[in-house]
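Below is one structure, written out as structure tokens, with a few remarks after it.
In this view, the complex is presented without one of its protein chains, the others remaining in place.
Entry: subunit A
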């Protein structure tokens, strides 16, 4: 298997990207890497070129570049050249820590959608904190599309199901629809329509509406949502966790000697909590619904996170997660066309 890597994307690129890829190369000897970037900047950080091939890309898409314009105008950028290599079958998957919008646009417009998919969805894995038999769940869309139609959410449910099965190893994933209440009639027009379709879908283990406060308690394996809500919930979850940690820290600092002594004794507990909350160990966000795995990790990712994300891509490729989706939509093309027509009435 061969992975295309955007060596220029991310706050610490290319140094941490190269270090992460070297770490991943040592972990997964079966993977070959094509690193797209300005080779004179990338090469000095490369200690050992085994299984790593540097490919010159003259241009760089910056974090602030407007996505679609950037991929149309910077044809010699690492993101465009990497995506083209995947489209042309030279590489099997694409990884970047760079401009999310540009990566999504490259995935969508250069690598292209799987036949039958209307809008690909951006998917992220989050931790489940208080459940012995479940340690993670999947949420999509978390921001590929701000405006979603009921048919898009129906397809997210199918995409999420296959990802949970092939990558997370959940046999019959519980699919929940993120809504503002658990009753079937909750929500706006879009969510009511989606509930109706999911409730009658044959192939899906739909458990009904779920509320955002239950997500980290493992209420579902796959949480389906529109991109606008999903993005807001994701950022709120991250922000709340960080604010809580800050609050605990400042309370300890203000608590005098006894507070500090207590905190010192609880240090292993805090470490354990920190490790559970560290969602970077689950890898990056995946654009589901395109013809090859396209994965984005945080712009602030360092080597360890990047290597973990490569592990996630390795699992996707090994378990043929994209092929499964292609087969499903191939076999159900008439059903999909009918569902789309029904939902647009």
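A few points about this structure:
Everything below uses one rule, namely that contacts are C-beta pairs under 8 Å (C-beta built on N, C-alpha and C of every residue); 3 or more make two chains touch, one makes a residue touch a chain; residues count from 1.
Here, contacts and distances are computed from a predicted model.
One chain of this complex is left out of the view, and of "Acyl carrier protein", "Phosphoribosylformylglycinamidine synthase subunit PurS", "DNA-binding protein" or "Cytochrome c oxidase subunit IVB", the protein name its UniProt record gives is "Acyl carrier protein". Touch with the chain that is not drawn comes from one residue among A:1, A:23, A:46 or A:68, which is A:68.
Of A:32, A:59, A:118 or A:135, it is A:118 that touches the chain left out of the display.
Checked against the full complex, the one of A:110, A:306 or A:343 touching the unshown chain is A:110.
Touching residues on subunit A toward the chain that is not drawn are 68-69, 72-73, 75, 108-110, 112-113, 118-119.
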